[in-house]
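A protein chain is absent from this complex, but the other protein chains hold their places.
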Amino acid sequence: MIVVMKPGSSQRQVDHVIELIEQLGLRSHVIVGTERTVIAALGEKRDGAKQALETGDGVEKVVPILAPYKMASTEVKKEPTCVSALNLKVGAGHIGVIAGPCSVESRDQIVQVAQAVKEAGATGLRGGAFKPRTSPYSFQGMKEKGLELLAAARAATGLAIVSEVMAPEHVPLLTRYVDVLQVGARNMQNYPLLEAVGESGKPVLLKRGPAATMDEFLLAAEYILKTGNTQVMMCERGIRTFEEHTRFTLPLATVPYLKQTTHLPVVVDPSHGTGKASLVAPMAVAAIAAGTDGLIVEVHPDPEKALSDGYQSLTPAAFLAMMADCRKVAQALGRRM
Amino acid sequence: MIVVMKPGSSQRQVDHVIELIEQLGLRSHVIVGTERTVIAALGEKRDGAKQALETGDGVEKVVPILAPYKMASTEVKKEPTCVSALNLKVGAGHIGVIAGPCSVESRDQIVQVAQAVKEAGATGLRGGAFKPRTSPYSFQGMKEKGLELLAAARAATGLAIVSEVMAPEHVPLLTRYVDVLQVGARNMQNYPLLEAVGESGKPVLLKRGPAATMDEFLLAAEYILKTGNTQVMMCERGIRTFEEHTRFTLPLATVPYLKQTTHLPVVVDPSHGTGKASLVAPMAVAAIAAGTDGLIVEVHPDPEKALSDGYQSLTPAAFLAMMADCRKVAQALGRRM
Amino acid sequence: MIVVMKPGSSQRQVDHVIELIEQLGLRSHVIVGTERTVIAALGEKRDGAKQALETGDGVEKVVPILAPYKMASTEVKKEPTCVSALNLKVGAGHIGVIAGPCSVESRDQIVQVAQAVKEAGATGLRGGAFKPRTSPYSFQGMKEKGLELLAAARAATGLAIVSEVMAPEHVPLLTRYVDVLQVGARNMQNYPLLEAVGESGKPVLLKRGPAATMDEFLLAAEYILKTGNTQVMMCERGIRTFEEHTRFTLPLATVPYLKQTTHLPVVVDPSHGTGKASLVAPMAVAAIAAGTDGLIVEVHPDPEKALSDGYQSLTPAAFLAMMADCRKVAQALGRRM
Partner (left out) sequence: MIVVMKPGSSQRQVDHVIELIEQLGLRSHVIVGTERTVIAALGEKRDGAKQALETGDGVEKVVPILAPYKMASTEVKKEPTCVSALNLKVGAGHIGVIAGPCSVESRDQIVQVAQAVKEAGATGLRGGAFKPRTSPYSFQGMKEKGLELLAAARAATGLAIVSEVMAPEHVPLLTRYVDVLQVGARNMQNYPLLEAVGESGKPVLLKRGPAATMDEFLLAAEYILKTGNTQVMMCERGIRTFEEHTRFTLPLATVPYLKQTTHLPVVVDPSHGTGKASLVAPMAVAAIAAGTDGLIVEVHPDPEKALSDGYQSLTPAAFLAMMADCRKVAQALGRRM
């Protein structure tokens, strides 16, 4: 950490900061510059140190030097992590595609989609049974009945089931039915939930919150990793910005940034990331080109009749075309898919 | 709802949309304009209708006309709601001030702050016992022990206790100790939690998520109201923007906007909203001038030693000065405080 | 336009809005819904009509139906526009790549880069002679001397020269030396400049402002098109968001969105869009996959010595590798490059 003193700070103030640094168990190192004095605080990072120093008299700001996360970092583990469940493999050279409807609506719907996306090359099936909805008046999902239908679709196709869990107390139930627990964007900083999914031992798909920085996103992963569960996929699904022609803004630079920063695999969700069916395929193909380890895409046999997110769902035919383009690009770049 | 057709849409497409509208139990009304055809869908709002129509062939966009929330709206209840707990009264002409440390750290700390903020005019005491922290390596709060200390501070001062609850399963425990349950910004869309705090029957302080629109914020309140609990305070605590000189951007226009839109009282948090102690008092005074019903402010006897958020905490002396200015402004504008 | 009345608006207020609509030369059409009355205003769009109606007594909001731009729209011209200058061709099936240093620094530098990027497949050379710099203490460019060096680089390579113009009074000078006038992101809404570059008759590269919506971006293009100059490239170079791990956030969904909305070609700038050399190539390749018509990339023979933007500049070797990957992806998707 670097403590920057205000211009004209007194020797007494500098001494006080040195004392604070030493109380924190760190070593101090003073550098007197032309216009400012700065004090380096050296040693193993201590949480709380930054804010303790920030309140010091005469301190202008404190600049952290080290990343705040550890276990997620490539500095700690250089080899990429592969997350796998049944035939779904994501990371470490594998590109995995998860597809399916926003919500499970009926046995026919989910089995039909599952077969279609499997034929197109997906190895994971998404489908919401417990649905977090902005409005309390919206369809909230089929709950356990939906989980049973997902399990039926797995039995019919062998696809790994990915479904969202909304509360720690639901984790045991979901764990019985699904292969990958999804933590939704609204719950990225729901820490009791992160701990509960971590402790379940199941692979986790962690979605980025729409206002989360990369450090916050990686620290959310760190909550899961800290339980000993290392099967975590980082899912970019768009951030909230001033843009209004798309539902969210999908920043694909997240992909190469995370590939350089963490060993965890990166998955892109072009459905929520754009919110418009006509933009999903181009962004899915672009994500492959940018180096993503996986995709999660909404597909519905009849988007017009979908109980949620129909406007951003691909038809099975459109998904098939998207997959063909993704495969071409992956192969052109020497990647397996 | 207004369905806007694409230019050059065919009669068949228009007929199909009319059919969809009627299937949804709404009446349709076609208007043929110079360049576009638009179709109004009339009747009681049906959730899901918008997205069903958006996927219709030839549809360019669907424009909702009605607000998506009901019970929070001034259209449903014109008289302002007063939320009260012990001597804390917020709304319907009452300005209530809640103050205290970010985290409960010790009996001395919390009782000392409680007495100081009470003398300055606060009627609520804030203090975190269960702390949602961005990093798993940060201090996570004293948990139940912290709640006991808060209760002790209430016994000593009569202040109403406001403390954050992070998970539905903690609600019963918190309910035994505190007077107002706080739902933090990270949990604004944690729906099981919203339902649980609603059902507790306790007053709720609902913080705006840093990326939440006003409609989303009001719909989160609607989740609580729908349980029959009408004691909800809407707390503006800053949004995430590109600004970097403050921790968040505090948009005070939220105050008059919500006063026109909802009967629920509005509370402003200038501590998280700015993240810098030197900006807290000016923004607190400005919030009073903008018409807020309440304030929630971080105060710590020794910010340098605080285990969290010290850099944005006021000393008791600074809080006393802030309260004096707030009172002057309230009185100048004919408001009680 | 759809005028939405407040709930409980009176007949007198409705009549007044009808009168306003007719004064504007539009036809009105009243629809009485379950909870609101809405009034459609039909006829050729009149600027100013929206805001006149918004101030009407009893009006809650006015919803525009038509896009505010015309000449840029695919509704007016369906065939894609190809912008060309020397061998640089962008749009209508052509992918054009413009590369070069942020600033022209010396004859050796610019000629050396020009030869390198030409060999790698670029057909345009970028290089700033008049530099808009955030700080008045930064290098402001070589001005006319820089233009002479750009012309020398063109003479040596045949590349089309793309350079930024900062003020209407500089347009005649730039026009003598360069092949494409660039309007920078800071000047996207500098209307006298847009008119001046339009009237020059030269092709224009129009950069999106970092806070501009798509409608504002297209309306800026409309200022140029209105002069009769149709040679306009729309350049996405990143928007300002809360993200801090990249210089800007690069929203590649702009590419398919604009391809559906306008006939003008789209160019992506992954250098400013990320601000980090290590992220440029993945985003360039992703832009090709997303369907961009062109790229503009910063390349410097010795980024460490660059007078500006070195940290986001590729070396000639890195650019060569990037171009190879772009070409592979373009070919895989059946596009010429």
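Letters A, B and C name the chains as they come in the text, with residue numbers starting at 1 for each one.
What we mean here is this: contacts are C-beta pairs under 8 Å (C-beta built on N, C-alpha and C of every residue); 3 or more make two chains touch, one makes a residue touch a chain.
All values reported here derive from a predicted model rather than from experimental measurement.
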{"item": "Among C:L219, C:M234, C:L250 or C:M283, residue touching the chain not depicted", "value": "C:L219"}
{"item": "Full-complex contact with the absent chain, from C:N187, C:T230, C:T254 or C:T292", "value": "C:N187"}
{"item": "Contact with the hidden chain (one of C:P265, C:P303 or C:P316)", "value": "C:P303"}
{"item": "Absent chain, residues of subunit C that touch it", "value": "20, 47-48, 51-52, 54-56, 68-69, 132-139, 166-170, 186-187, 189-193, 209-211, 215-216, 219, 222-223, 226, 239-240, 277, 303-311, 313"}
{"item": "Touch list for subunit B against the chain that is not drawn", "value": "211, 213-214, 239, 241-246, 249-253, 255-257, 260, 273-274, 278-279, 282-283, 285-291, 325, 328-329, 331-333"}
{"item": "Those residues of subunit A which, in the complete complex, touch the missing chain", "value": "2, 4, 7, 29, 31, 33-36, 38, 40, 42-44, 63, 65-66, 75, 240-242, 244"}
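Definition applied: only the chains that are shown with their structure count from here on.
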{"item": "Innermost chain by mean C-alpha position", "value": "A"}
{"item": "Same or different contact residues where subunit C meets its copy subunit A, judged by the half mark", "value": "same"}
{"item": "Inter-centroid spacing, subunit C versus subunit B (mean Cα positions, whole Å)", "value": "38"}
{"item": "Computed distance of Cα centres, subunit C from subunit A, in Å", "value": "31"}
{"item": "Numbers and ranges of subunit B residues touching at least 2 other chains", "value": "240"}
